[in-house]
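A single protein chain has been removed from this complex, and every other one stays in its place.
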Amino acid sequence: MKTLVHVIAELAGQMKRDVRFMEVCGTHTMVAFRTGLVQLLPPNVKLISGPGCPVCVTDTNYIDAAIDLCRRPGVVVATFGDLLRVPGSESSLERERAAGAQVRIVYSPMDAVLLAQQSPGRHVVFLGVGFETTAPTVAWSIQAAHRDGLNNFSVLCAHKTMPGAMEALLKDHAVRIDGFLCPGHVSVITGAAMYRFICDRYRIPCVVTGFEAWDILKGIALLLRQRLDCRAEVEVEYSRSVTEQGNTAAQRLLHEVFEPCDASWRGLGTIPQSGLAIRPKYAHFDTARTFGIQFNQADVAPGCLCGDVLRGVLTPPECRLFGRACSPAHPVGPCMVSSEGACAAWYKYEKRAAA
Amino acid sequence: MCLAVPARIVELNGNRATISVEGALRDVDVSLVEEPRLGDYILVHAGFAIHKWDRSEVEELEAIRAATDLREVPA
Partner (left out) sequence: MNRDRILLAHGGGGSLTRELITRMFLPRFENPVLQPLDDSAVLVMDGTGYAFTTDSYVVKPCFFPGGDIGKLAVCGTINDLAMQGAQPLWLSLGFILEEGLLLADLQKIVQSIGETARATGTEIVTGDTKVVERGKCEGLYINTAGIGKVVAPNRWGAASVRPGDVVLLNGTLGDHGIAVLSQREGIGFSTSVVSDCAPLWPLVKTIVETGAEIHAMRDLTRGGLAAAACDIAEAAGAGISLEEAALPVGREVRGACDLLGLDPLTIANEGKCLVFCPEEHAARVLAAMKTHPLGKEARLIGRVQPGPKGLALLRTTIGGERILDMPTGEELPRIC
């Protein structure tokens, strides 16, 4: 470990200016802060957090729709724990549960299918958020529900895919990105070749990185090496899990159940073809269709700068609400409530700097 | 995003497997990996196996953890 830190220092010493590497995976944000590895980096190497937390990039109107559903008699909203405390315009699923709504935390989308099987008198809506790692598990669950002929299960789909967002960040000149640490587990599914267009079109190096502190430091070292060599390639640091082609069975499943659609990313706006929509074949498992959900205008709480934080334009302490009106106990925006949001990570691990 | 944890298959029944993460057991779906076998190490996310590891890859992770973890974990 010490050697790796020295290698980074030595490489960074040869850089003529600051470098800014962006990670686009909330788990990378969390590990970086939880292990304190950011403190081991030389001052001219900046690790910035991008929109890698699927909860953080989900618009308020999705939460509002989920809240509207959980208030309906006979509906149970099943969700990953990550979404429970995210504020909508006026409430959160946590607060709705306290007021008596049926909100259930599940560990797997298949738990939601099981719940539907066990509760024939009620309709289970599963909140489908997550990127390419999670979407195949939801796809499989939809197919399982289809095979079982379930008519009381559906998914409120807000799945998103990474490449479009990464490209949008590069086109948005508000933030300079000198390299990407690419999300390790998304890449297990999609394969590393997915990022090649970033290197070819934008000349930005990409390293697919694992989730031990060691992996992240190695990823940073590889990016520094590429910058010094003036290379822009896709390298796989996380070779124990990631291949060029990825998990083809999972990819086929994604293709069978979902189709690409335009998606609204909090802070980034609408990015073409960056979301997943449930295909017409599975329309009866699409909550938005079966319940006639119209997503209202995506609103942002006054003063909330999650969007800027997600783009890497601001660090959390630069938001006026950080640590004051907005804290993990009383979050205003999703970056503070999500366990992987940049603001939550800063607050938990770096609060002192803002104090 | 994507908390995924390495786990070992300790029971296998068609598409369902019981996996162990250092003794913590859970049932997961193994439909997304090819030919899972008893004793295989897999990466688990949201109740599904998303990748199968071979022995050398497991050893790589163990080596990384040993190199960076000074923690004494009682048996």
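Residue numbering begins at 1 within each chain, and the chains themselves are lettered A and B in the order written.
Rule of thumb we're sticking to: a residue touches a chain if its C-beta (ideal position, glycine included) is under 8 Å from a C-beta of that chain, and two chains touch if they have at least 3 such contacts.
Remember, predicted model here, so these are calculated numbers, not experimental data.
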Contact with the hidden chain (one of A:Gly50, A:Pro87, A:Gly164 or A:Gly275):
A:Pro87
Which of these, A:Gly36, A:Gly74, A:Gly269 or A:Gly303, touches the one chain of the complex that we don't see?
A:Gly36
Just name the one of A:Arg20, A:Arg95 or A:His146 that touches the chain not displayed here.
A:Arg95
Which residues does chain A use to touch the chain missing from this display?
1, 26-27, 33-40, 53-55, 80-82, 84-85, 87, 90-92, 94-95, 97-99, 104-107, 111, 130, 134, 213-214, 328-330, 338-340, 347-352, 355
Which parts of chain B face the unshown chain closely enough to count as touching?
1-3, 5, 7, 20-27, 44-46, 68-75
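In the analysis below, only the chains that are shown with their structure count from here on.
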Residues of chain A that touch chain B when the two form their complex
1, 25-27, 52-54, 80, 107-111, 130-131, 133-134, 136-137, 140, 183-186, 188-189, 212-215, 240-241, 247, 249-250, 253, 340
Where on chain B does chain A make contact in their complex?
1-4, 28-29, 31-34, 43, 45-48, 50-51, 53, 57-58, 60-61, 64-65, 67-68
